[in-house]
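Sharing a structure here in structure tokens format.
Here's a slice of the assembly, chains where they normally sit.
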Amino acid sequence: MAIRILITGGTFDKEYDEINGNLYFKDTHVAEMLELGRCRLPVEIRTVMMIDSLEMTDEDRQIIVHNCLKVPEKNIVITHGTDTMVETASVLAAAVPEKTIVLTGAMIPYAFGSSDGLFNLGSALSLCQVLPPGVYLAINGRVFDWDNARKNRKTGVFEPLRGQKCSLSTDKSSSSE
Amino acid sequence: MAIRILITGGTFDKEYDEINGNLYFKDTHVAEMLELGRCRLPVEIRTVMMIDSLEMTDEDRQIIVHNCLKVPEKNIVITHGTDTMVETASVLAAAVPEKTIVLTGAMIPYAFGSSDGLFNLGSALSLCQVLPPGVYLAINGRVFDWDNARKNRKTGVFEPLRGQKCSLSTDKSSSSE
Amino acid sequence: MAIRILITGGTFDKEYDEINGNLYFKDTHVAEMLELGRCRLPVEIRTVMMIDSLEMTDEDRQIIVHNCLKVPEKNIVITHGTDTMVETASVLAAAVPEKTIVLTGAMIPYAFGSSDGLFNLGSALSLCQVLPPGVYLAINGRVFDWDNARKNRKTGVFEPLRGQKCSLSTDKSSSSE
């Protein structure tokens, strides 16, 4: 079971420009991060765009939808800026019902050394292997259904809208095995 | 849903002794790693032991079993040396049937900067939230059922004994799509 | 022989704001860097200001001069933004003739993990112990007399105005000891 990783940019992949002191995008670090994590999953990485999610348009989201539909893999991780991750997730939920899609991101650029990105990438890759078809967010160690998450802009932390965090975990706790 | 993290040592938490150049154990780095990962899950960390898994005895494994049974949490992550992780998993599978237990570890000590530990910890914490009761291994980005994994000592990589990697993913692929 | 370190800000000490994605100043990292470098010199650190050197005014430079004159130490390292480091050096050269002052900085914030700051700090602290009174720049592994350096804004690299890099090295090759 190969996994598709679609790169869209976000804090995850921001770089520091030594000359002018600004942050910018160059290439994704995801392959390097997978190597660091000693990841042995068969993955296919495709850079779809490299943008700040605050600048993501409806058209951009259609490009992401198109990619999710077109790739042969049924399990997809999308790296994405956190600011509009929920919005993209809701577009995907409507347009791509038959795949397991996990969006993830970071609060700190990976290139800045102390990134939450590696931790979140581990979460997302694992979740997309075991969750049923649907759209999820993996961030801050948590798993959110696409329709039960929002980013708290003051704290930078993702929160559930309702009590439970993930439909699957609800299912599980009510089951017994 | 709080998650319990039980620390048993392993490469994960090895330190470098500057004076004599040897590796040794001091305190766990897991709390620090969770902070780095911006983890916002409610977790309880308990250091059960701090040993190389090659030195782990049957008695040590009973202490781990005892801890898994005794803690109130139903979702447990265990950090463990990779060399005998599978052995501990099989003891747990027989003794603790009603909890979701995910064992994880690392090939490189976290203190050495370029660790796969952060990536694996993200995997393990996510998986223990969504997998049904059972004992699993989360390593190299992969998910293994306890009875379908072995560490290849030559390559350092975990491999499935049979084709499929995780019962749940089997269920899923045979399900809706 | 204690060494005084005066902090003025610059890229050296910039932080990444996780919430809004901007760079800003909080506290200096120099004490932490010295610990990382296992530095065993007796040093006194004083934060004089925390600013981008492009915003440094004549008044700010007089505050730095005042501090250099007032501290009891005869050997001083100043961390400083690279953009106007040469300008501050020339003010110091006129105002503080009897001390050994070495200015240093970084192209990458220390907090971003891959900093040249630790390397440059090692240079500056060593040089201020052995150079005769005067004002010097320590950056890119090089030593510059205050009146023989400029920052190339395109490449971000410091260059000598004339051939030789440091008066002392000229002296040395002609001396024998």
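Order as written gives the chain letters A, B and C; numbering starts at 1 within each chain.
Convention: contacts are C-beta pairs under 8 Å (C-beta built on N, C-alpha and C of every residue); 3 or more make two chains touch, one makes a residue touch a chain.
These figures come from a predicted structure and were not determined experimentally.
All protein chains share one sequence; of the complete assembly in this entry, 3 are displayed, while the total copy number is 4.
Here, only the chains that are shown with their structure count from here on.
The touch graph of these protein chains is an open line. Of all chains present, the one whose mean CA position sits nearest the global mean of protein CA atoms is A. Of all chains, the one whose Cα centroid sits at the greatest distance from that of subunit C is B. For the pair subunit A and subunit B, the CA-based superposition corresponds to a rotation of 180 degrees in steps of 5.
Subunit A and subunit C have Cα centroids lying 41 Å from one another.
For this pair, subunit A with subunit B, the centres built from the Cα atoms lie 23 Å apart.
One finds 46 Å separating the Cα centroids of subunit B and subunit C. Within subunit C, no positions touching two or more other chains are listed. If you check the complex, the residues on subunit C that touch subunit A are 11, 14, 16, 18-19, 21, 23, 107-109, 111-114, 153-156.
Of all the residues in subunit A, the ones that touch subunit B in their complex are 1, 33-34, 36-41, 74, 98, 100, 107-108, 114-116, 118-127, 129-133, 138, 140-143, 156-158, 165-166, 168-169, 172-173, 175, 177.
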